[in-house]
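A single protein chain has been removed from this complex, and every other one stays in its place.
By letter and in written order, the chains are A and B; residue numbering begins at 1 in each of them.
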Amino acid sequence: MSSYEAGFRVWRGDTEGGGLEDFKVEVHDGEVVLDIIHRLQATQAPDLAVRWNCKAGKCGSCSAEVNGRPRLMCMTRMSVFTRDEVITVTPLRAFPVVRDLVTDVGFNYTKAREVPAFVPPSDLGPGEYRMMQEDVDRSQEFRKCIECFLCQDTCHVVRDHEENKGAFAGPRFLMRVAELDMHPLDAADAEGLDRKTTAQDEHGLGYCNITKCCTEVCPEQIRITDNALIPLKERAADRKYDPLVWLGNTIRRRGR
Amino acid sequence: MATGTEPDLDPAGGVRGASRAAITAPHLRTDRWWLSPALTAAGLLAFVVYSTWRAFANADYYAAPYVSPFYSPCLAENCVPMKGGPNWEIFGSWWGLSPALLILIFPLGFRLTCYYYRKAYYRGFWASPPACAVAEPHKNYSGETRFPLILQNIHRYFFYAAVPVAAILTYDTVLAFRDASYAWGHMGLGTLVFLVNIGLIWAYTLSCHSCRHIVGGKLKHFSKHPVRYRMWQWVGRLNARHMQLAWASLISVAAADLYVYLLATGAFADPRFF
């Protein structure tokens, strides 16, 4: 098994400030960036703060920026870099830093709370739900999300404009709205909640300019833009910007 | 508990804001991230320059039996007569400018509001963002929430308009199965160019996100609409290639026009197959 010494530059610091620190560290065959960060912890920097859990790309904890790109450290193989390349690892740059590679991802939990939950149909009890596979396919794709928040991190709407954080839910949670709107048994309508309208009015769908960075960084390969955000924009357009649809709906309602 | 920090309201900040990790570089990417937006911008720019010249030229757009897709349908009195071709004098004689301008507005609007082209020019021309995780140069950003960009939401109307335009171009392609003296049952290299072009135009038009929404995407229960579900799946497969189709059809439409231009200016004679 071959091994070599790699150059790493890791951001270390906290809310007071910090900077990139250089390390030389051993790398073995088949390792990923997270292995190297762990080796740094065990041998050179025992208090290097980093979040991680499963190390198998399933929990979405070890999000960071490797050579400037938002990635999961556990799924970034060292073999994608050349041996003489210096690898830069920084915390997510869209969120407030806590310490070293750990950031305050509270923004995402705040946004999660702002999306009204699934509304169960009032006429069905547990065990009575019948849904066809083709009807749940779309929402199932979105439920593959591991909440690594890389899409939220890379989205320029909030990454480059802190002031938009209040109005904009971010790709992850707009996708959640889409998931619920496409859920075959969600009964939000019955409670007077129109997710198509609120996507635009309350969750800031209009801020999205579909530049697809969320899709580019998604480690689960969810087609966030094409399958969630654009369909949601079209659904919002049905409600808000399409007089024909509006007219049709009005007539149908009258006719009932 | 990783949930406590208040948003940092320094609008100038972005990735260099006070609460973020103290890194001054606007990005740390080491790859050639600028290549893709640069190519996009160059490609779009080249098309804009070419098509502006051709649209205002008001000449060399008909070489029997071929009509340039830029000038079809031709809707003013000042059109070159094209036998059996789509020149309907809806606008009469008062229109003095190039008749291309009357019709190009529709495909232009369709492409301008297209979800793929939006991405392309927001990134390529506006640098909003230039590439993923590369800081954008703008101080403020309101996306598509305000006028004029809120108008992007009318994309579907341009889709509705794009369908008849594509139908007329299909008609043109049928007319291309004539020879220079309008006899049917012939084919030349131009016919082939037109066939490829119309194929790509339809593929691009039908792969549109609005189309995907209209044929089935808006439904909550696919299982209750099996035919529309099939259509949605089919459009979805096309839609996955929307970017490639956008470029291919852009190139092919320019190529078809250029082909007609070359024939019309006599730079070239159409090789006939039969």
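Criterion: a residue touches a chain if its C-beta (ideal position, glycine included) is under 8 Å from a C-beta of that chain, and two chains touch if they have at least 3 such contacts.
Throughout what follows, contacts and distances are computed from a predicted model.
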From "Dipeptide/oligopeptide/nickel ABC transporter ATP-binding protein", "Fumarate reductase/succinate dehydrogenase flavoprotein subunit", "Transport permease protein" or "Sigma factor algU negative regulatory protein AlgS", the hidden chain's UniProt protein name: "Fumarate reductase/succinate dehydrogenase flavoprotein subunit"
Residue in contact with the excluded chain [from A:E31, A:E202 or A:E216]: A:E31
Sites on subunit A contacted by the missing partner chain, in the whole complex: 1, 14, 28-32, 35, 41-42, 46-61, 75, 77, 98-100, 102, 105, 109, 112-113, 116-118, 120, 124-127, 129-133, 136, 139-140, 143-147, 180, 183, 186, 221
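In this section, only the chains that are shown with their structure count from here on.
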Computed distance of Cα centres, subunit B from subunit A, in Å: 30
Subunit B-facing residues of subunit A, complex: 11, 13, 15, 17-20, 65, 67-70, 85, 88, 90-91, 93-98, 102-107, 109-110, 132, 134-135, 153-154, 156-157, 159-166, 182, 184, 204, 206-213, 216-217, 226, 230-231, 233-238, 240-242
For the subunit B and subunit A complex, residues of the former touching the latter: 1-5, 7-11, 13-15, 17, 19-23, 27-31, 115, 118-119, 122-123, 128-129, 132-136, 138, 140-145, 149-150, 153-156, 209-210, 212-213, 217-218, 220-223, 229, 239-240, 242
